[in-house]
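Just passing along the structure, written as structure tokens.
Shown here: the complex without one of its protein chains, the others still in place.
Read from first to last, the chains carry the letters A and B; within each, the first residue is number 1.
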């Protein structure tokens, strides 16, 4: 409540501070290292062979084990929080997220966003801001880009409403727009070492997979994760402030739940080593420390990706794409595939629904 | 209970799935990095100078600080869990564990196991499986090998029992079979920097050492440890499932307790920088978050190691071996050396008894 105009601390942007077309350079470039990779393993126990082993990754054409796509996403996302969502009431959604150039230890990531939509809410106290964020490496190559929209407080209810602009967002990234790492030779992919005989050809639309395992979340873990991503959202870290909030507790960063679900999905999708795109994500309910997260996946579609020619290797025939819907539930094993009922209402255990594309080897 | 035969998630092997002579290639090769080493330090506070300092390690002939032997063990062990012990009722024991080629950051480890024994239990519902596991680096050199035996559920009580085969296991690794890293020059070992004046010559069989310190275990720590090792055993991670188990709580990975005891043992064994072999280990009682672990050690024997000639440096005369028995207790300082009573019954505080060989410099 104090007047902070005399101080140098950043109060974050309010709805009035955004305009369509605005470009925001986000602070704190970040070199990702093998240290970050080790922490990511310690936080989720991820077991995809390509990200786990330099030797395995090199055998199929990478220069080293690439950094997990979701770690890249979280780091880029974290950069946007101080500028975009410090005064957010709610993260409403993601769309049109594509992963580009692979990231290796030693690469430095930075991020910028462009405001592509604005709409004040009818209560005149909040509005929705749409941004397209692009993460790039030290050479300026895109590593991930995505749209997200958040509900943000206005500084003053009396501020005039801007002209509403709502961007046209695709329901899903087209398979033809998925980017496959250049130079891969999936023919050398060792399924036995990777942990599963099942490749792209073995999955069918409509197939459901229970990932069986469960992972209980601890306060220290989700805070270390969010700190690793330099995410500054107060709700994850400040129990004193949370005490008087709606939930009375710190809220686990939604991306932490996505990474847990992805790590659990290894059991059933061990060869789906690369996330190529996220079509949409919905944090159906908050997760708190002490909750145990389970997950299951439905195969929505199968496709052959074909990205821009300079991104595509000529061995592309050796890779296939699956469009997946992964659902995470808390304190509810997923053998019965908890999801939506006939009216589209979620089972009370559901915390996350994620629609995304993965790449995996196909039989040649 | 659900029939998982239609899904791609791995239900793990049951007793019927093993046969003597079977070779299992375990998934997920793993490149160990300085990130893993930093996490190991953060989890246990280990202070052995050789593993802590590149400069110190190089002075005695290593190319860099080698990775802690127990971190190597845990990573290799972790790989075997999905294939060997996902349906285990109990880990019954280890034997004949030898460490081989030193591991350095950047090395990639993988693991394979051979089934060397099987015995169905009289209840016809479980059986004991004996496996010899070998961890190798990217050049195929052995980094650690060991035998362990686990009690595993049968899929169906009606399955016929296999011919019982019980392997002949040594009570301890012979001193002559211990492997000393090649090219070491212990003459340059700086005891002052390492933290103790006591070398091999100063220890006597029968000597007991209280390591004084205590370390309280937290859920976040033991889960991050087990995740770092890509250990997937459900009992460590799933509080929802644990609620209805015998203990009602997640169980700390036994290897986490071994690493705690080893880190505590620095106080009294600061120059015992290398674990050369584990003769046997027994997790006498489970450890849970909130327990404080203490440890003490008895010197069982002193010996000069003499490994296979290609593994042995000609400065071998500068190293000696101690056979140790380290006992860890919970919520019980070890000034009185809690152990077994006259009937061989353990003090109720004891959680671990580990019989192993360490190497340390000797006076020249």
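FYI, a contact is a pair of C-beta atoms (placed from the backbone, for glycine too) under 8 Å apart; a residue touches a chain by one contact, two chains touch by 3 or more.
In this text, all values refer to a predicted model and were calculated from it rather than measured experimentally.
Student: Which listed residue, B:210, B:304 or B:347, touches the chain dropped from view?
Tutor: Spelled out, the listed residue whose C-beta touches the missing chain is B:210.
Student: Among A:74, A:250 or A:330, choose the residue that contacts the chain missing from this document, as touch is defined above.
Tutor: Of the candidates A:74, A:250 or A:330, A:250 is in touch with the missing chain.
Student: Residue by residue, what part of chain A touches the chain that was omitted?
Tutor: Chain A touches the chain not shown through residues 1-2, 4, 7-11, 25, 27-31, 33-36, 38-39, 82, 105-106, 108, 110, 138, 218-221, 223-228, 230-232, 234, 237-241, 250.
Student: Need a quick check: the contact residues on chain B for the chain that isn't drawn.
Tutor: That gives, for chain B, the contact residues 33-39, 41-45, 47-49, 52-56, 65, 192-196, 198, 202-203, 208-216, 218-221, 224, 267-270, 290, 292, 294, 331-333, 335-336.
Convention: only the chains that are shown with their structure count from here on.
Student: How many angstrom between the C-alpha centroids of chain B and chain A?
Tutor: 36
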